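Note that one protein chain is taken out, while the other chains of the complex remain in position.
Letters A, B and C mark the chains in the order given here, with residues in each chain numbered from 1 onward.
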Amino acid sequence: MPETDRPQTDRPLVISAPAPRTLDLIFTPDALERLHRRYRVIEADPENIVGLGSAVLSEARYIVGQPPLSADTLERMPRLRAVLNVESNLIDNMPYDVVFQRGIHVLTTGQVFAEPVAEMGLAMALNLARGIVDADVDFREGRERWGGEGNKSARLLSGSEIGIIGFGDLGKALNRVLSGFRAKIRVHDPWLPASVLLDADVEPASLETVLAESDFLFVVAAVTSDNEGFLGAKAFAAMRPGAAFILLSRAGVVDFDALIAAVESGHIRAASDVFPEEPLPLGHPVRRLPGFLRSAHRAGALDIAFKRMGEMVLEDMELMDRSLPPMRCKRAERETVARMRSKPVTVN
Amino acid sequence: MPETDRPQTDRPLVISAPAPRTLDLIFTPDALERLHRRYRVIEADPENIVGLGSAVLSEARYIVGQPPLSADTLERMPRLRAVLNVESNLIDNMPYDVVFQRGIHVLTTGQVFAEPVAEMGLAMALNLARGIVDADVDFREGRERWGGEGNKSARLLSGSEIGIIGFGDLGKALNRVLSGFRAKIRVHDPWLPASVLLDADVEPASLETVLAESDFLFVVAAVTSDNEGFLGAKAFAAMRPGAAFILLSRAGVVDFDALIAAVESGHIRAASDVFPEEPLPLGHPVRRLPGFLRSAHRAGALDIAFKRMGEMVLEDMELMDRSLPPMRCKRAERETVARMRSKPVTVN
Amino acid sequence: MPETDRPQTDRPLVISAPAPRTLDLIFTPDALERLHRRYRVIEADPENIVGLGSAVLSEARYIVGQPPLSADTLERMPRLRAVLNVESNLIDNMPYDVVFQRGIHVLTTGQVFAEPVAEMGLAMALNLARGIVDADVDFREGRERWGGEGNKSARLLSGSEIGIIGFGDLGKALNRVLSGFRAKIRVHDPWLPASVLLDADVEPASLETVLAESDFLFVVAAVTSDNEGFLGAKAFAAMRPGAAFILLSRAGVVDFDALIAAVESGHIRAASDVFPEEPLPLGHPVRRLPGFLRSAHRAGALDIAFKRMGEMVLEDMELMDRSLPPMRCKRAERETVARMRSKPVTVN
Partner (left out) sequence: MPETDRPQTDRPLVISAPAPRTLDLIFTPDALERLHRRYRVIEADPENIVGLGSAVLSEARYIVGQPPLSADTLERMPRLRAVLNVESNLIDNMPYDVVFQRGIHVLTTGQVFAEPVAEMGLAMALNLARGIVDADVDFREGRERWGGEGNKSARLLSGSEIGIIGFGDLGKALNRVLSGFRAKIRVHDPWLPASVLLDADVEPASLETVLAESDFLFVVAAVTSDNEGFLGAKAFAAMRPGAAFILLSRAGVVDFDALIAAVESGHIRAASDVFPEEPLPLGHPVRRLPGFLRSAHRAGALDIAFKRMGEMVLEDMELMDRSLPPMRCKRAERETVARMRSKPVTVN
């Protein structure tokens, strides 16, 4: 495609407002060069998009970031094709009805985190199954137990029953890294029809079933207005004794005190990448809770993931430049945008 | 098959000498019941098989265990079809030339450990890639780093280059649990022709290549008279900076001091399930070595693995009862039996 | 979900205008019963939707079928959420700009044909590779050749290089049935970014590359205003001698005379499920062309596929009833709806 590679004299205009990300975080040097070669990039103060003035607004084709946009400002941007959100959250800071009516795509790039989070999730499951952290700490301290002696509560993933709550990008990535374990994988996702799950070779299941029939249960559902705290004491009580509960999405879906109590009682083991407050207060009981594996919201935040964001943004802008629909990023949906509830990130 | 299920009046005779295992370790209650229903089982002192007397010896069809057997004793066992070794090691305590000449199968059941060890190996790789143990310990101590701050040296398995040294049951099991990671997997195994590896969808490679081109290197080769200590300072120096070295077979294939030095220098990270002495002296430097993940020879020794041994033994005896060759256990090979060098296990 | 199963007193209203399909074709008896239990279904003359009158129009939530709709009629349907097209083609018979502006989903169900067409495509490839039709005809006539004698031009799919043009539902289904052949699979799809193809474990490629480097080339691209007849004499000349060209989407993407010439010359072999005229005139040269395998547009039209249409329609209506976005059918895209060019079907 010669058009793609030629330096363009009349490059489309991109407004750059990626905070809290930066262009350097999300683009490799090569990708950044490609961005500038294909587009005129105007850096903007996210809090003052309107201050860019009419010349810029009237010409802008894309916004990278999700700055607040008023109906008025949008009105002044007749050529806007897409808002490319480089966080994983949607903030309610623009009139989405207008945006959808005009067919402006609101695109999210959160799927870059799916693969790193899935790997961390699998690592957590294997760690809980084999007690790897405590075994290593014991070994450092000279109190390790050898051979079968150290394996009294060890179990295998291979051949186990696994539940996944939520089957978006992250659920799919998890299913992928689990593909070598010959496990029975059940998925609960009330936003997806059964046949879509069957096509992905997983078994559609109710919440009750994934709670009651899983040796390992992964929670990767986004927080919505419908599901805050939906996993509480009753849910944990319904789980198999010794089962592993692995929380990878947002603390908001869980009653965290109930989770702590369930682990403390010895009924289940758990791991989490997310916490009710981040950073967590120093005295928080989960810090020293046995049977619990902690990760400080670092499951997804790998440099390689951020760099893929920029790649996705470029790929979809290049499709839209050719008047094709974006196929790489995820599109916000008219029906669900208002339901999303997760807090904006403050650190990368 | 009605013949199989019917209690037999004239049951074949099995000599049981499974030490250091016990029948209760390797058989589930159901399997033990099946064993006794189908066979007359004579418990024997492994050190005194000959003491069983002519009536037993002349009738014995199978030995479960690997007791010492002299040529004379074998001579007195004309009906012997197989020695079912329930360790993972072959000991040089019988005249193998006679055994092979007579077509007595020497069967090993070590493949029951392949799946548990493969899962542990994958867990080790993910732990090294993401620093999970130190992150959890830091979290306990209140010094955890959040988000990308904690991920400076994190990396992904997905899309990485992986080397496997040795492609027996364990190498194959590793390849299986790695199947969801879209990694490039190279295998070095001098005992296998290239086409066998290609059929398994891995790339055959020289030792030099797997050392130099792997982000994660798994060592699952058995110790033989040919390869003791073959991975030393030069091998580690050839590895990529930051690569992960994961030792799962036997400490004897590695120069352990050189391994420690390579990790200490920061050149590579490592994990090991096996050590030059087991148990390891309390003051051994590997105990507190940063960048090293320790497991006290517990990767394989799961109860579920031991129970599969009994299952394998039963399945192959039932085939041999029908004058078919054993297809479940691994057969010792005339050519290589003398080369095997790993020490007998002393604990289960 | 008790709400789903309970007979509803206030059932949402569905306008049924599925011609040329019928409800009996696309719904199993069970599904039809479920449709009627959940919805009030009004059968309509597709040519006279407006004739249904205001009471029906103002209440209608879904249309099953794609009857012509004027802006006026749409104006009178304020509750319309989706038009569920049960053909595989979009006809330009409604003001799509209005439809998209209002967020009315235009849903297509053509993916039900993906699996049957993919199986037929694979069958065609294997038939061309092994000359199965001619071998059977020869056998009937007593002139078969035995063993290697009959295999002079036979080849394997396993390990071959395969090209796929178009990676929609059908391309993905093809990739799936090809997964057991260890083939190198390259895909050309100008509407998809490279990274989406890489995620599907196929290699993104230019048109030139898939033409020149394939032993088997599958064409599953839809006809658009951009690509009519894009595969002509030059394309066929660029293919490998003896390669197989398999046409599964629409005859419009191919210069059919050039295809016939390329097969006649012996340069390539071909199979097609679609033809420039359907039915094809009796004297058409492709009818007796050696090296060509013919299928009378029957690759997809299996009863099981039609029945899945009804299932998809129900699944997505049930999601939309819950104010969730449809996740089963494919949505028409604002950007591309006007580009689609395939003729409506006249027979099922």
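The rule is short, and it goes like this: a residue touches a chain if its C-beta (ideal position, glycine included) is under 8 Å from a C-beta of that chain, and two chains touch if they have at least 3 such contacts.
Quantities reported herein were computed from a predicted structural model and do not represent experimental measurements.
S.K.: Going by the stated contact criterion, tell me the shown chains that border the hidden chain.
M.R.: Across all of the complex, the chain we cannot see touches B, C.
S.K.: Among C:Ala71, C:Ala233 or C:Ile304, exactly one should touch the missing chain; which is it?
M.R.: Within the whole complex, the residue contacting the unshown chain is C:Ile304.
S.K.: Give the residue, chosen from C:Leu126, C:Ile260 or C:Met327, that touches the chain omitted from the document.
M.R.: C:Leu126
S.K.: Any idea which of C:Ser58, C:Ser179 or C:Ser225 touches the chain not displayed?
M.R.: C:Ser179
S.K.: Contacts of chain B with the missing chain: which residues?
M.R.: Residues 100-103, 191-196, 311-312, 315-316, 318-320, 323-325, 327-328, 333-336 of chain B touch the chain that is not shown.
S.K.: May I ask you to list the residues on chain C that touch the chain which is not drawn?
M.R.: 115-116, 119-120, 122-124, 126-127, 129-130, 132-133, 135-137, 139-140, 142, 144-151, 154-158, 176-181, 278-279, 282, 287-288, 293-298, 301-304, 306, 345, 347-348
The criterion applied here is as follows: only the chains that are shown with their structure count from here on.
S.K.: Among line, ring, star, complete and other, which one matches the pattern of chain touches?
M.R.: It is a line, because the chains touch in a row without closing up.
S.K.: Could you pull out the chain whose C-alpha mean position is farthest off from that of chain A?
M.R.: Result for max centroid distance from chain A is chain B.
S.K.: Relative to the centroid of every protein C-alpha atom displayed, which chain's own C-alpha centroid is closest?
M.R.: Chain nearest the overall C-alpha centroid, as shown: A.
S.K.: How many angstrom lie between the centres of chain A and chain B, each centre taken as the mean Cα position?
M.R.: Roughly 38 Å, centre to centre.
S.K.: From the C-alpha centre of chain B to that of chain C, how far is it in Å?
M.R.: 50
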